[in-house]
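Excluded from the complex is one protein chain; the other protein chains are retained at their positions.
Going by the order they are written in, the chains are A, B and C; count residues from 1 in each one.
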């Protein structure tokens, strides 16, 4: 294995040493399977603390699993979910919402990855008409897929609007830590006080080996989640090994310091890119992602030396993603590469 | 966390130290996500070696995920799968085959958890009749859910029968290692030469933290599995951490020695139970499970001291499951408990 | 077209002249589509009358459509439905409950096509356990698929038992008229007073061209049925042509006289068959079906002259089904055929 690092993705990153240590520490003797062990109990309770509120928390394997489980709990067979066209549930899950739940995804184009109440309004006239799939969930990503971050006020407006129309608000929080840090606020202020219904709380992209949590702030929605999780193949038997990672993630606010670090490296990358006049940074870098337009011809050459993903082939847009283990030195190195490619 | 051990399940067990070590060893730098890393490549290739044949291997998170992915690849929307009534896919997956794939499960009662050609024959007259779900897969568990083991000859008969009727044979091998050890044969002889189509190859119950492999011996079936896995929420982003576990599992035949140990402890437990005249052992202990009928009144008392699962409430049947980390000393202790409860 | 008649099925029969007349009578001008016309309103209201109670009625195209819509309204994604092994939903709908709804069918063997509380009890211990699909509906056929009829008391016991365990009772009433006539009672007594939740009310097998009604006695279940019906492809655009048939079916109790006639011919057939010592009638003929064991060798010869269905190939069991347009003369003719084949 090469010991290289890239700006490709926060899931190219390794596992934070503290997380690995926590896994090793619980590797003793037998424990009840399927989440009925003491470690899982402790981890689930910790979520009440970091949300400063009683929530219902369920661990799953991955981000798609978290999103689908959250949507499963919110929807019926004739429901649809409204989301930005860039949403992970719309474009990056191989049609899992449709396949798993049979629900329709209403995808709305946005300028920066963020949905607004105004954009959604046009899609609600179908409510009550049997010929149309019935909107039941608004789903947003925080941070968004384009690296932008909703303000607490924006989330509150979406939640209020959703509830006014008997919809739920789901937050795909694969990178929620980056958003909390960016917005200089707390989970309680960003998600609980605004009355978000359910969040997919990301772990893997913030230093875990694997593991996400579906956190129901609206606890009524959690009633049948045990069945839904099992049926969705997201019930881990030796669950203590996921739970222990979350306990470590919250210890000494590791989740926040990891995110803070990734964000700050991204900001540094943005500033360095902005110095190059033939590179166009596209969105405000509010979390750990930087999107920019590059000269088409240099992309394959650059990718060979430091792999990254092309976000939009046609428009020659690249995505650079920073991780808890990215460093300014790597950025400096990358910028040199870029300039000399 | 209590440092106790139980006879409850092989997924109550911890992670084998060699497996944990392997995880730690790959925790360096960045690696391509979603299985495109070098470690995963190596692990997938290793399956060709242990199957002594070119196979197509896909890693997933858990046993239900493995079974459903295997069945997904074998079936169409109007298919049914024939299995023993005790099959994990029939009773232990919260209806995942029906929910995930929309297929029908035809569950057949057996005397010892094993299906025979004779039993299946009656269910095939519906083939070609549009009013009936069309049988497409025979699914067996090896070792079976009742701890028995199919002989290689029995598997060959099922596979031949399946293929004669244009069906596939799927093996739920959550405990395949225990069966291979029990039958004193090889994977190649048991599964490849008999022409099994696809196997859910178990890792978690044999000392892994988590991780199973779906191995397509019939490679034609593997064509679309990448899509099916993603859509089924079974695609691990940091896959190297699953792959590394399988590499370690195959090193120095750890998978076989773990299973051999569990089987031998189960055999010892069986022999000790048979000495107690008010305990009735129910099936031949051919792998790591022992089923026995216990006096109803002692069950709760015994469970309090050493937790185990009741297999059949009505008939007062308990299941004891041995693991790679079970020991004869624990059995001795347990037998004393049992006698004095 | 040959002008023959058979004992094959009540859906081989033609359309009752009064029904056809009713269709012609509404063929004037334009009418609101999708059930918002006056004729449909009238037909739906008529159901309140014949059920002597406020019910919620929805017209669909066929029997499978009716059963699936009823089960759809009763279930969630992790639900299972308990039914006799002979149930239409279990064996004659090509896996529609699994495919359409993702639910599991728990099929119980019976001696005469009828389920009893005792038989069901064993299947409820899984309630509350996330590893198992959760029973939510008991589904029975009235008349049963074997021509037997539940007494009102038997239905009440099933309904009480279902409700005690938070389950619903669904009645597949493809031949409900035959059962009502047979039990010499009313729909109100048989279904409303016993607290059945929902019934698939058959039309096609009782003289209609096509059309079934899903009648919710438990009106809470009807809340989202408009969406479910549309999504299930069971919403007829020119609905007046189905509705008019039901209006005619209830006029002068045509539905009862049709059923009475079919039942009485079946009883006559049964008595004639019982006179032949090499024919074994298998179940009490309580509705319009007669099942009997025939000498295997005569079956193809007899089928050539008067087509009928073999119910059980292995046991050489034939099903004879009488219709509103069957006659004693045909039976006499058939018996002669049978004796001389």
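Throughout what follows, a residue touches a chain if its C-beta (ideal position, glycine included) is under 8 Å from a C-beta of that chain, and two chains touch if they have at least 3 such contacts.
This structure is a prediction, so every number in the text was calculated from the model and none was measured.
**Q** So which shown chains sit in contact with the chain we cannot see?
**A** Spelled out, the missing chain touches these shown chains: A, B, C.
**Q** Among A:50, A:103 or A:318, which one touches the chain that has been omitted from the display?
**A** The single option touching the absent chain is A:103.
**Q** Hey, which of C:22, C:68, C:120 or C:214 is the one touching the hidden chain?
**A** Residue touching the absent chain, from the options given: C:68.
**Q** Considering the whole complex, which of C:73, C:94 or C:214 touches the chain not shown?
**A** Of the candidates C:73, C:94 or C:214, C:94 is in touch with the missing chain.
**Q** Of the residues in chain B, which ones touch the absent chain?
**A** Those residues of chain B that touch the unshown chain are 34, 72, 76-78, 101-102, 130-131, 133-134, 224, 226-231, 235.
**Q** For review purposes, identify every residue of chain C that touches the missing chain, sorted by number.
**A** 1-6, 8-9, 11-15, 17, 20, 23-24, 26-33, 37-39, 61-65, 68, 93-96, 99-100, 204, 209-210, 227, 230-238, 240-241, 307, 323, 325
**Q** Pick out the residues on chain A that sit against the missing chain.
**A** Missing-chain contacts on chain A: residues 77-80, 91-95, 98-100, 102-105, 122, 125, 130-134, 313-314.
We adopt the following convention: only the chains that are shown with their structure count from here on.
**Q** Could you give the separation in Å between the centres of chain A and chain B, each centre being the mean of its C-alpha atoms?
**A** 33
**Q** Counting only residues that touch at least two other chains, what does the list for chain C look like?
**A** Residues 77-78, 102, 130-131, 133-134.
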